[in-house]
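Once you've had a glance at the structure underneath, I'll fire off some questions.
The complex appears here minus one protein chain, its other protein chains still in place.
Then we have subunit A:
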Amino acid sequence: MTGTEGSVSKEVPVVFHGEPGGGLAVAFWATLKRDLVLLLRRRSEVMNPLVFFAIVITLFPIGISPDPQLLTAIAPGLLWVAALLAALLSLDSLFRADYDDGSLEQLLLTPQPLAVLALAKVAVHWLLTGLPLALMAPLLGVMLALPAGSYGVLAVSLALGSASLSLIGAIGAALTVGLSRGGVLLSLLVLPLYIPVLIFGAGAVQAAIFGDGVMAHLAILGALLALALILAPLAIAASLRISING
């Protein structure tokens, strides 16, 4: 303990602050950086969905049949469903730690708009879950005899789609953060909203295998992402306020 503790009397008088002005970008980056550092220090949480994804895809050829034709036919749906479940698996912890240690109340009490700060948290979730899943998927596609020409489409569709999944899922995570066992409820809440993303995501890969045009599917995935990007942060902010109010 140092002798300087509590030496406060020399400070200037208390000043009042006007309406909050800038600082939003600073707050956004600080939240992004803090969450990245936090997750990178708890690597097991980052690795869990990736390991889950790899295990599920590895088991299918063993469990069904090594027949390449059969595997090619089911590969797009399989890869997409496994990636979707892997992303869902990691959602529960999105706001949980913040809720438990009191940082969530502090986040709600900053003069900055909560929606933007929530977006920073979702961005971290995508960077450390959705993006790695998208990059990993072509590698696992090899195991399912996915034609080489569709690797790019698979990665792009997953990258676009998983961003929507993170945004939509975060609404569910925000709604269930106050519940001690919100995991099942979270899945029930967000799975119906995941279905359009799944249909067009898997559809894009399917189209790439058959040599059809993939742009339509990717464009719809992009449109879904744009919509989620605009609406989800507001819904997340409102959900967090409801959860904290409970």
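Criterion: a contact is a pair of C-beta atoms (placed from the backbone, for glycine too) under 8 Å apart; a residue touches a chain by one contact, two chains touch by 3 or more; residues count from 1.
Convention: contacts and distances are computed from a predicted model.
Hidden from the displayed complex is a chain whose UniProt protein name, among "Putative DNA-binding transcriptional regulator YafY", "NitT/TauT family transport system permease protein", "2-oxoglutarate ferredoxin oxidoreductase subunit alpha" or "Cytochrome c biogenesis heme-transporting ATPase CcmA", is "Cytochrome c biogenesis heme-transporting ATPase CcmA". Per the touch definition above, the residue from A:Gly23, A:Gly149 or A:Gly213 contacting the chain not shown is A:Gly23.
Which of A:Thr31, A:Ser90 or A:Ser150 touches the hidden chain is settled by the complete complex: it is A:Thr31. In the full complex, subunit A touches the hidden chain at residues 1-2, 4-9, 11-23, 26-27, 29-31, 34, 37-38, 41-42, 97, 100-103, 105-112, 241, 244-245.
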